[in-house]
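Missing here: one protein chain of the complex. Every other protein chain is in place.
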Amino acid sequence: MRHFTHLKDLTPEEIQSILRQARIWKTVPPDHIFLNKILAMVFFNPSLRTRLSFEAAMLRHGGHAIALEVGSGSWNLEIESGAIMNSNKPEHVREAVPVISRLADIVGVRSFSLGLSHEEDDRDSVIHAFKSLSSVPVISMESAREHPCQGLADMLTIQEHFEELRPKVTLAWAPHIKSLPKAVPHSFLLSASAMGYDITVAHPPGYELATSVIKEAQNLSQRSGSRIRFSHNLDSAIQDTQVIYAKAWGPSSPLAAPLDTLTSWMTHERHLKLADPKSIFMHCLPVRRNVEVHDSILDSRQCKVIDEAENRFHIQRALIHFLLSHS
Amino acid sequence: MRHFTHLKDLTPEEIQSILRQARIWKTVPPDHIFLNKILAMVFFNPSLRTRLSFEAAMLRHGGHAIALEVGSGSWNLEIESGAIMNSNKPEHVREAVPVISRLADIVGVRSFSLGLSHEEDDRDSVIHAFKSLSSVPVISMESAREHPCQGLADMLTIQEHFEELRPKVTLAWAPHIKSLPKAVPHSFLLSASAMGYDITVAHPPGYELATSVIKEAQNLSQRSGSRIRFSHNLDSAIQDTQVIYAKAWGPSSPLAAPLDTLTSWMTHERHLKLADPKSIFMHCLPVRRNVEVHDSILDSRQCKVIDEAENRFHIQRALIHFLLSHS
Partner (left out) sequence: MRHFTHLKDLTPEEIQSILRQARIWKTVPPDHIFLNKILAMVFFNPSLRTRLSFEAAMLRHGGHAIALEVGSGSWNLEIESGAIMNSNKPEHVREAVPVISRLADIVGVRSFSLGLSHEEDDRDSVIHAFKSLSSVPVISMESAREHPCQGLADMLTIQEHFEELRPKVTLAWAPHIKSLPKAVPHSFLLSASAMGYDITVAHPPGYELATSVIKEAQNLSQRSGSRIRFSHNLDSAIQDTQVIYAKAWGPSSPLAAPLDTLTSWMTHERHLKLADPKSIFMHCLPVRRNVEVHDSILDSRQCKVIDEAENRFHIQRALIHFLLSHS
């Protein structure tokens, strides 16, 4: 049985094969490949785009999806072994996960970072508990450390626009009114490293990504031939790039400049002009217009955020098929 | 591509043809006319009856429905162009709607009046934003100005009981503990005007319907031969009528008598006796018994509110089929 909760759950060959499958099926959709199959989606954090894209993938092909919202008032799950369960968590994953996996063919889990520490995010306790207790494949719908379906959907989007082996991509930190989790930028960095891209990550000082993720990306790059650079200068990081990938995330250090002093990091039409004339603009959505990214980019022809969102559907269809075929 | 968010989206001939289709399929249900089709239902306001009737229409015929609840804590949509999105609305319709319409075959939207003004309701900004941004048909599940599926379900119910060309129908204002939106009475007036009925609208002074809706109804009546009268006297408005359609709505003027002084507008068995002996009683539901309408009417044989609710299913099935056939 196979799971997909972190990029390293797949070999580089499997990643390529899943991307290939996703592109083929985007052109020629398959038939009822999920006939009578049930995806149980367990949401520790709410979602609409993710739910819609996963549910549509099942429904389009004869399958079904059931959404279970954890912690919406009544149902919190304990994950600690040996816990004396006299608090507000009435059920342990040791019961909940085996029961869910008896009734479903594949289990999706969304469990965000609690924002405590990189170490805590690295542990990714909730999704690892699901993996160890489930009798059917587990697929991540975003966890504390990574959002691997987003990462692969992003690679699919880049592949659709650039034939060359090593496009130049820039992950550009963006301002936001909140301190957001790092799962999406982590998955972009890891996926692009596995693909062998020429990567620049630009962010203000004190907004570093997790060390363990950077190390994993560097290991991937040694095999793939990828190149990874970090920069504190948005303009130079975007110079001649082919992909601007904007994303907000929270500080890694208490000494980081506060969010409201970093408004100049909002990407703007003028940044597009620094980039390659054929460059594309990406963002995982939802995007706060004129806070993270200016209207002039989002309404431009180079903006591919809708295609990118649609590609979530295509990559997830290929991934679910892969997991069900190996279970 | 066609949408159905306001009655005027259909020609009079199309309205008749959809009513005919709904009646035929009510007797002889069609087969899998929605095979593998997905209806995405976007609820800015919660719903149960509407969700059940739309979802059942899809499921009965091989299709599927996915409910997305906007603004339930986490997901509010910005609709203003050029907004600096630093408030509690993390996503713009310019991204949300194209993404939803990439994954669905038809999009349902429910977005109530904010109760600000008739002008604001007339603008119906949310549902118009969906229409302009969606790549698939949009169907209203009630918006600020109209509830057009309810309006046509009401016409279907009247047609089932009266063979004559011009039944006499009375829209009777009803008391309520809250100031309710006018979408339902607007749609009843517009639909009945398009059908050529003999219409009386009875309400207390200061509870006028929107001027723009009345004008549209008068225009429709010129073509259909409908007759529209307004009255401040419930008894005389009900005299000899064939259809009593009770509905609560809020005041249009600050000088309107307060709701708690208008309890005599509650329809009661004695009103049935003023009407035609074969008259029917209608209400869109939910109804507050013994506040809007007395038990003696709701428990009478002339009460057709359950049939009327069931007809939502039948008319929506015909409408969704119409929209999918024209997309």
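Worth a mention:
The first chain written gets the first letter, and so on, giving A and B; residue counts start at 1 in each chain.
Everything below uses one rule, namely that contacts are C-beta pairs under 8 Å (C-beta built on N, C-alpha and C of every residue); 3 or more make two chains touch, one makes a residue touch a chain.
The shown structure was predicted, so the numbers you read here are calculated from the model rather than taken from an experiment.
Across the entire complex, the residue among A:His92, A:His128, A:His161 or A:His268 in touch with the chain not shown is A:His92.
From the options A:Lys8, A:His32, A:Arg102 or A:His326, the residue with contact to the unseen chain in the full assembly is A:Arg102.
Chain B meets the missing chain through residues 46, 48-49, 51-53, 55-56, 59-60, 177, 285-291, 295, 298-299, 305-306, 309-310, 313.
On the side of chain A, touch with the chain left out of the figure occurs at residues 36, 38, 40, 64, 66, 68, 70, 72-75, 78, 82-86, 90-92, 94-96, 98-100, 102-104.
Keep in mind that, in the parts below, only the chains that are shown with their structure count from here on.
Overlaying the C-alpha trace of chain A on that of chain B calls for a turn of 120°, given as a multiple of 5.
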